[in-house]
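Note that one protein chain is taken out, while the other chains of the complex remain in position.
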Amino acid sequence: MDTLLSVQGLSSGYRHLKVLHSVSLEITRGSVTAIIGPNGHGKSTLLKAIAGLLPTWTGVVMLDGTALPAAASERARAGLTLVPQGDQLFMNMTVEENLLMGAYVRTDAAAVKRTLDDVFTLFPRLHERRGQRANSLSGGERRMVGIGRGMMAAGKLVMIDEPSLGLAPLIIEQIYGALNLLANEGQSILVVEENPSRVAGVASAFHLMDGGSFAWSGSAAALARSSDVLKTYLGG
Amino acid sequence: MDAAIQIIITGLTLGAMYALASVGLALTYGTMGMFNMAHGMFMTIGAYASYSLSSAFGAPLPLALVAGICAGAISGSLLHLLIVRFMLHTEDFQTTIMVATAGVAIALQDLILKRYGAYPFKQPAQIEGSFRLAGTAISYQSIVIVAMAALLIGALAWLLTYTKFGLAIRATAMNQDAAKLMGVRTERTYLQVIVIAGVLASAAGILISSLAGLSPAMGTDPLIRAFIICVVAGLGSVTGAGLAAIMMGLFEAAISYYIGARFGLPVMLGLVVLILIFRPAGLFGRMEVVRS
Amino acid sequence: MSQLSEIQRHLVAAVLFIAAMATLPYFVSERYLLGQIIVFMLWASVATQWNVLTGHAGVFSLGQMLFFSVGSYTVGMAGTYLGTSPWISMPVGAVLSAVAALLIGIACLRLASAYVALLTFAIVFMVQALIVTDPNCFTNNGGVCLPLFGGGNGFSGFADFGFRKLLKGDWIVGNYFVILASLTLSLFASIIVIHGRLGLAFRALNDSQLYAASRGLNRTRFRVTVFVITAFFTGLSGSVYAAHFRFAGPSLFEMPTLVLILAMVIVGGLRSTWGPILGAAAMMVLVEIAKGMGDVRNTAVGVVLVLFVLLFPKGIAGAAGRTLRMFRAQRSAERPEIAERRFDATKTEIAR
Partner (left out) sequence: MDEKRDCEMGSSRRGFLKGGLLGLGSAAVLATLNESAVAQSADPVIVGAPLQLTGAGAADGIEFKQGLELAAEEINASGGILGRQVKIVTADTESGGDDLITSAGQRLIDRDGASALIAGYNFGSQTALQNVAADASVVYLHADTARAHTDLVSKNPGRYWGSFMYCPSELYYGFAFLNFIKHLEDTGQLKAPNKKIAIVTGPLVYSINIANSIKSDAAKYGYEISLFETVQAPTTDWGPTLAKLREDKPGFIVVTHFFPQDQAQFMIQFLANPTNSLVYLQYGASLAAFRDLAGDASVGVLYATNIGVLSGEVSEEFAKKYLGRYGAKASPNGGAQTYEALHLFAQAAALAGGVGKAYEEEQSKKVAARLKESIFRGPTGVIRFDQKAQQAFSYPVQTKDPSLGMAHIFSQIKRKEENGYIISPTPYETAQFELPKWMQA
């Protein structure tokens, strides 16, 4: 097993409020890992802490066996890509500018161009709207830009925060279709979803987060066996 | 007809100076939410640096200009490295930074007064003479002012639109966190922004002093105007600030001629107030960026 | 219960502070020093109101000196044109300031904070430009041309409080107590606003607009209310200023005055009840010390201001509060943290 990301004993939070309590997590290269669980229990906080947007109170985050520096920009440069919740696009930039920002740290222009073509192939809609400003896009289109921008970094690990949040079922299908394609190409992905059913078909490893730590972890097969446990947490 | 040409010339000259003075301010506000009260001092420092070099060492004009602009860049980076950097992410940054930069401005203005005195020196960086256009005399200095402003603002616009460097600045302005996630070293971007503001302001200072002469307090009036232009434009809108400055220059010149010179500024300010009341985000601003 | 006692604590402190101030003239007889204490009290009052507005209501106004001037000009103009005693024109001045604030507030307080700052700034600048360039004599008294709003010289020499007649050489002591009274009103009003129901509403609004909206709190209406209240007391200070100096002129609108008072608010500590008073005192002392330094006066003031803001971003009150909290925390670590945690929890919940 080739470990790509290793998180050990990570605690973090907002100002005086501790949200994460010593979380540990390992991600295998080329796999899709899902973090599931009810809202408000620290899933997004975990991604932000790993990405460096929130300070690490205790613990270590390692990528490819080396500890990451604290600053978010340096972690991004090291190959850690976060597609944040609510897209966080550059609203006054065009779709294409947003995508190019995703490739900000890359220097090989030809390779960037190839990734851009890949994104446009994956989301043809974005190609149509490449010159439009992000603030004029629909919710689904924004999500596509967000994911596309994440792809542009060609990072080692893409972390996607709630890709289905607030979207119509048809769009959700498209988004997950795209994630499947990415996963099939060998992209390592860490995805956060409230509802495990959406990610069940994509991910190979699952962690259930509750109260700022993992209450349950297991493989896709284990998940299928443990529907009772999940029900208590997710009320489903 | 003569009057109309004269108004346009005056309007463009004033507008060009205002634009240079305000674009940097708009950029700093737009990227870091900072009202830089020392922005006027960048102008003063640029003007005095260029004056000192060419009068004391007899440096040729272009060199003196470059020196003035460098002085602006240095002041900008020092302001960031010594002060702004430490305050940037603190609570109430918007108000505390005003006081801190005002403190810088008070001290710098005093130092310049001590070093140079209050005598209004002539700025050597200027070109004398004029030509006639349809009976109206146009000074070469006005042409230089408009050309230099167009050049610098054009360069900035190109930088912001077409380079990776500019893309990073705009990204930081729009969404600091997202910019970091793209690998943008935002702290460095802030430094770059203040340096750019320093460069533009010192260029503005050199041009303004070519008309008004040098004095330690020369930056005060342009600073106030620059603040107001930034409001009309919509805070943080860089192209808006440039356009608004030209419009305000033309407006002021026209009001001065048709209503009376003393009403040029107040009527324009009245318009600003009305514009804001009916278009709260300014002429070119975007609601979602600034609404609290 | 605890809310009430907090108000009471501050009110008691205010009474003690005012009482201490009232005894000063018995120890200080030097006119310059009394004059400087008077200036301190005037600016302390303006800074206190500014802090209520900016620190608590979240309205970043740069137009406070306009309201101050409305008060001053009312006294100046009534005294000059009608021979009115300031005892009559002072309350009028305060009311007119409040009216001006109502008009400006309705027009611009729905805007974002940065815009409010610059808009009020633009209004002040416009008024000043119109006043100083007015060449039309409203009266021409023996060759002294006086424009309607006083032009660049402003108004001077009009009727004062009347203590010069009453107390002769000690007239300044009479003035001292009138100005102390106006500071008292301003201080008490600020305590009542900050720690009373209005303050509660603002805390609710600041913590969560959503929550406040659900409770039917109208943000703009509250902001206008505080804008008007603070303008009233700022205008009162302005009218007292005019009666004390027998002067009302356009220098009041100028940038250095604005920066000085803003510095008082920030140095004292934004959002703290007593911060502006501490800040005003600190700035007065700083400027006074700097005056003794002669040539480097302004450089010193500027540098100290920068250092202060850098080292104590929360002002004197913030630094003192932190020391106090550390002290308390050592004795009983539990309480404040729980409160803080609860506060943060609501905030993050809403943020999601």
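Here the chain labels run A, B and C in written order, and each chain numbers its own residues starting at 1.
Simple rule for what comes next: a contact is a pair of C-beta atoms (placed from the backbone, for glycine too) under 8 Å apart; a residue touches a chain by one contact, two chains touch by 3 or more.
This structure is a prediction, so every number in the text was calculated from the model and none was measured.
The chain we do not see here touches B, C in the full complex.
Shown as candidates are C:Phe161, C:Tyr176, C:Phe202 or C:Phe247; the residue that touches the absent chain is C:Phe247.
When the full complex is taken into account, the listed residue touching the unshown chain is C:Lys291, out of C:Arg9, C:Arg197, C:Lys291 or C:Arg325. Among C:Met21, C:Val52, C:Met90 or C:Ala129, only C:Ala129 touches the chain left out of the display. Hidden from this view is one chain, which touches chain C at 30-33, 35-36, 39, 129, 132-135, 137, 141-145, 147, 151-157, 169, 241, 245-247, 249-252, 254, 256-257, 291, 297-298.
For chain B, the residues touching the absent chain in the complete assembly are 2-3, 6-7, 9-10, 13-14, 109-110, 113, 117-122, 128, 130, 132, 135-139, 142, 208, 211-213, 215-217, 221, 253-254, 256-257, 260-262, 264-265.
One rule holds in what follows: only the chains that are shown with their structure count from here on.
Averaged Cα coordinates give chain B a centre that lies 31 Å from the centre of chain C. For the pair chain A and chain B, the distance between mean C-alpha positions equals 42 Å.
Along chain C, no residue makes contact with two or more other chains.
Against chain B, in their complex, chain C makes its touches with residues 54, 60, 107-108, 110-115, 117-119, 121-123, 125-126, 129-130, 133-135, 255, 259, 262-263, 265-267, 270, 295-299, 301-306, 309-310, 313-314. Those residues of chain B that touch chain C in the shared complex are 29, 33, 35, 37, 83, 86-87, 90-92, 94-96, 98-100, 102-111, 113-114, 220, 224, 227-228, 230-231, 235, 262, 265-266, 269-270, 272-273, 276-277, 280-282, 290-292. Those residues of chain B that touch chain A in the shared complex are 164, 167-168, 170-171, 174-175, 177-186, 286, 288-289.
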